[in-house]
Each structure stands twice: as structure tokens, then as C-alpha cells.
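Of the protein chains in this complex, all but one are displayed in their positions.
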Amino acid sequence: MTDKIRVVIAKPGLDGHDRGAKVIARALRDAGMEVIYTGLRQTPEQIVATALQEDADAVGISILSGAHHFYFEKVISLLKEKGAEDIIVFGGGVIPDEDVPDLIAMGAGAVFGPGTSTGTTIDWLKKAVAKDE
Amino acid sequence: MTDNYRDAKAAYDAAAEKAVQKNPERYGQFTTGGGLPLKRLYCPDDIEGVNYLDDISFPGSFPFTRGVQSNMYRGRFWTMRQYAGFATAEESNARYRYLLERGTTGLSVAFDLPTQIGYDTDHPMAQGECGKVGVAIDSLADMETLFDKIPLDKVSTSMTINAPASVLLAMYICVAEKQGIKSDDLSGTIQNDILKEYIARGTYIFPPAASMRLITDIFDFCGKHVPKWNTISISGYHIREAGSTAVQEVAFTLADGIAYVEAAKKTGQDPNVFGERLSFFFNAHNDLIEEVAKYRAARRLWARIMKERFGVTNPKALMLRFHTQTAGCTLTAQQPENNVIRVTLQALASVLGGTQSLHTNSMDEALALPTEKSVEIALRTQQIIAYESGVTNTVDPFAGSYVVESLTNEIEQNAINYINKIDDMGGMLKAIEAGYPQKEIQDSAYSYQKAIETEQTVVVGVNKFQTKESAHGRKLLRVDASVGERQIKKLHEMKSKRDNIAVKNLLDDVRKAAKSESENLMPAILNAVRVYATEGEICGVLREEFGEYVENVVL
Partner (left out) sequence: MSVLSSKILNGDVRGIARAISIMENKTNRTGVSEAEELMKEIYPHTGNAWIIGITGSPGSGKSTLTDKLIEQFRTEGKKVGVIAVDPSSPFSGGAILADRIRMQRHSDDPEVYIRSLGARGALGGVSNGTRETSLILDASGKDIIIIETVGVGQSEIDIMRIADTVCVVLVPGLGDEIQIMKAGIMEIADVFVVNKADRDGADKVARETRAMLDLLKNKDWIPPVVLTIAEDGSGLPELVSKIDSHKKFMHDTEAGIERIERRLNSEVENLLLSRLVVRAWQLWGENKSNRIKDMLELKTNPYAIVDEIIKNI
């Protein structure tokens, strides 16, 4: 038996659309993971502090307001600042395909657009965490 | 039913079963998009108990199942109202004038998230959000720009604003004053529906008691000073977007409505009066038949609730008038052109269901804000339904259909069951506190997602008929970071020019009004807005007085 995967699912900023975040949180739980759900209106500082305190393997950011550049950059750079670049950052929401390469270049592990099955996310996350260890 | 009928029906059933034995049907159990079981065939015996005059009746008559007007679209079409707004007031003003030139008949303002949550653009929480999902409004100065050269007595304006609705309504009234227009002549809607923010949409600020007071203050103020204004748009749209079924959409929306009526009654207001100005907002989802039935059921049930529960006699206060938006959650990022067809079917359902106004989504909205081109196609979709399809030439054409009447009954009955349960919990506020509607919606959302993943539900282009394609190179509308910088600069310039002493004094008045239990908050807010107190300053005072809501998550 390996250690349980722990994932923070966060809603940064003011965006209140949490259907996707809640669906993925449940799907990850049903895949045996421990999901720390932060709720709405999180600052990057709160998200990073949560990830550190919770010893998270990964942080999933859900954002539909179009402010993804700002929040991915902020979360990833704060994690680096704290020496925690080993914590995987991934995300989903209304994020155009053409923005994804930028987010990956910043250090995001993966970005899942609308219509991604939860199975795809789960498989990716399991592999990414295993590789990380 | 006659014996002949029964025999013939039995013969049909037997024949159909035999055919199924040979060639199995696509599903063991068919359901509507909202999960209601659907029979192979609906027949006269399915609507045996329906009494035409009591349950359906004529358009414009109680219980308004067939529509709120006697001739519906044979007179005037619904209001074609496209939700729009982005970046700063200048850019949005240009988009509104573009839409008005192309035949849109009402404006619908989308505000950015800081505006919706009562923060000025220079607040730390507003970082990265300025102008992204709507227009940034910090003060009356921005509102003046937003409606520049748009005569407010000639258009009706809908504003999607909830927690700080009083402030934005006050700004609108002040812009009208400057155009020389009296508040009596203004028509439009503020969403002003906080309960669905707690349940599904998330742009709340204050705790429930304070929020309900702000809402009933608006009811009262508008009744006296802005009589043609729809003081609330009780919204099922976002409940559905969050993943609810059609039944839950009707049930939770009307249960919210009940809570507002009760709150206003408690302040001594007469539902025969404020009831006229209540409006509703529903989603138009994919299942055409179920959606038509949903609107009809909602109309009938609301009329019955107002009459039986609240003793309303004024027919105008019994009518459920509603705006519709096609379902954003059904749009796909894959093969986005397909969204045009989805939107067409959804819009058709809302017209067949008797909507009073309609927003059709643009095909690129699963990717980003819509471009002008895609907005135009969306508007043309409505115009084609209105002018070319013919469905508008006779009233409520689906009435009497066995399946439609049967589903209308079923949706109404299931919604009643939910409402009874919420009553038992002590009403919607208590139910929200217990996380009940939130949990019901999340359960539906999760099972919908599972149905897609097991291909029980087919989404063309997503889990079937996929093509390898890339959205790269498609033109998307972007709001860059410089928009926020420009807006902050404008805000700071405005603050240096205004009468800051007057601002301070009038903000103190807002605080005093907030502290007093009996005073209506609207006049104090109007006075503060008039001297260019910002939205963030006014909501800041209210935050200090009322506190802030923390969501209740039950997963």
C-alpha cells in the first residue's frame, strides 16, 4: 500500500462557479484520494499556505473568470518562494487551448479544459504524483 | 376512457413489446434530460385527471399555464436581450450601441466580479479580475460613461447585480437624473436575488438577514419611486447551471420566491402590490419537450402559490413573467460551431414555453468572452425563430400534447414535494443553512457527469463523434491586464476631484441607516452615490455593519 494522495482543490479569486471544482473533488474522493476543499474567494497566499500545511501532493485550481494567467503565475511563484516546487499545480475551467502552453511554461503540470472526463484527470494525477515521489 | 380505447391501447402495448423483443430499444429506461422517466408513448389516459379550466385554462387567465398574455407573440415578440459587458465602461458602451443598431430591444449589463462583490478595482481581492467577465464599475462616473448617448427612457435595462444591487440601481437612477429623466419613467430589472447566490452562484457579500433587508428595502423604494422597475429576478438559471435537474430548478427558484414574499410581507408590504414587480429567470436546457413543460409548470405553480399561500387577488401579481437564457453549461469547447444548433433548440424551447425575454448564448462562450461576430449570430438565431419559424403565430402551440401536459403535471408535482420538504425545514433560509439545496444540486451535477463519462448521456463532439481539431487560430476576445491599470487610474483621478467631505458625511449617513433597523437604506445610498462615493466605499461600510457571509459547503 502506498500513501494516500492528498490534493488541495481551490477556487482562487472572486469567481463563484464551483460546479466543476465540486465535481472533481468528489471524483478524486471516489478514486481514494483525500481532497482538501478550500471554498471560494481564496487568495494565492491562502492557497499556498493550505497546500503547505496540508502536505498536499498537488493543488488543483478551478477558474472560469478568465483570470487564469494571474492566478497560476501567482500560486506557482509563491510555491517556489517557499521551496515547494515539488507540489504539482494543475487546473481546469474556461481556459482557451491557446493559453495552455503559457500556463505549462509557468510550471503547471496540466490544464484540463471543458469536457475533460474526470477519469482523465484522475489517471494523470496518479501518474504525476507517482513520478514525483 | 371507453372499452374500445382500452382494447386498442392494450393491443398497441402488446405489439410494441413484441417489436422490442426483436429489436431492443436504445435504453432500458428512457429519461428526460432532467432525469424524469419517460414512457414510450403518451395517450389520453395520461392526462385523464386534467381539468382544462382549472389546470390549463386560456392564455392570460389563472393559472396562466398557457402564458401571461392573451395573444402572446402575435402582438409583440419577446424582448431580445443580449447579456453583454466587458473591460471598461467605454468598451461596453460601444458594444451596447452595436447591439442596439442591430435590433436588440433591451440591454443586459454584465458586471465584472469585483463590481458584483462590492470591491473597487484597486482592492487587493480585485487583482486580475478587472473587466474579465463584465464591465468594471467603481462609481457613478463609470455608469455615466456606460450609458453615454443611450436614452434611458427609451431602453429597458437588465442588470445582473445581486449583493450590491442597491448601489448599482442608485447609480442608474442618478444617470437618468443627469439625462433629465425621472425615475418613474425607468424600466428594467435588477437581479437582486441573493438566495441563489448562496445556493449556486457564489457572488454574495452579506449574511442572510442583512441581505434580505437590502432586498425588501428595494421592493419598498421602487414601489414608491421606480414603479416600472422589476425589483428582482428570481433566478433558476444559475441553479440549473450548477447542475440541478429541471424539477429542482423550478422547486428551488419558487421556494426562493416564497422566502422573498414572506420577508416583504413581514415588513408590512402588500404582495398584491410588490408581487407585480417580481420577475423570474430560467435556463433553457437541451431537452426541448421537458423544458417547454417546465416553463408551463413554473407559471402554473407560482400562480397557485401566490393565490393559495399568500391570498393574492391582483392578477398581475399572480403572473410569473420570466427571462430566459440558453444553457451555458451545455456549450462545448469541442467543435464550437455545434453550439449554434444547441442554442437554436434551447431558444426554441423557451419561445414555445412563453418567455418574456431571451438571451441566446454565443458559440464561443465555452472558450472565452464572445466576439462581435458570434454575438451577432446569437441574436440572428432569435430573429429567425421570431420571424421565420412560424411558432410565434399561434399561442402555446404545444398545449394539449399528451406528453407535454403530462410532464407539466409531473414537474409541478415533484416541485411541490421539494417545496413541502423545504417548508418542513423551516423555509429556504434554514434549508440553505443546512446545505440542503446545495447538496441536492451537487448530487445531480455529479450523476450528470458520470452519465456523460459512461456515455449514458451523449454529447456530440465530446464523448461521441469527436474530431481531431484544435481551437488554435480561432479569434477570441481578450481583456488584457492594462484594462485594470487604466481603470485604477481613472478611479484615483475621480477621487481626487470629487467633494471628499461630502462623501465622508454621506457615507456616515449610510452607516446610520444600516444601524437603524427601520430606516430604508436606499435614500442614503442614493445620496452617497450622487456625490461619487464608490461602490467599494459603500459596500465597505455595509460590510463593517453587517459582516460577511461564509459559504456552507456540504459535499
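Going in written order, the chains are labelled A and B, and every chain counts its residues from 1.
Convention: a residue touches a chain if its C-beta (ideal position, glycine included) is under 8 Å from a C-beta of that chain, and two chains touch if they have at least 3 such contacts.
Please read all numbers here as calculations on a predicted model, not as lab measurements.
When the missing chain is restored to the complex, the residue among B:P207, B:P227, B:P315 or B:P523 that touches it is B:P207.
For chain A, the residues in touch with the chain missing from this view are 1-4, 6, 25-26, 28-39, 42-43, 45-46, 49-50, 52-55, 82-84. Take chain B: the residues that touch the chain left off the picture are 207, 434, 547, 550-551, 553, 555.
Basically, only the chains that are shown with their structure count from here on.
Across the interface of their complex, chain A is touched by residues 113-114, 116-117, 119, 124-129, 132-133, 197, 201-203, 241-243, 329, 331-334, 366-369, 442, 445-446, 449, 452-453, 459, 462-463, 470-472, 476, 479, 481, 550-551, 553, 555 of chain B. The touching residues of chain A, counted against chain B in their complex, run 13-19, 22-23, 25-27, 37, 39-41, 43, 65-67, 69-71, 94, 96-98, 113-115, 117-119.
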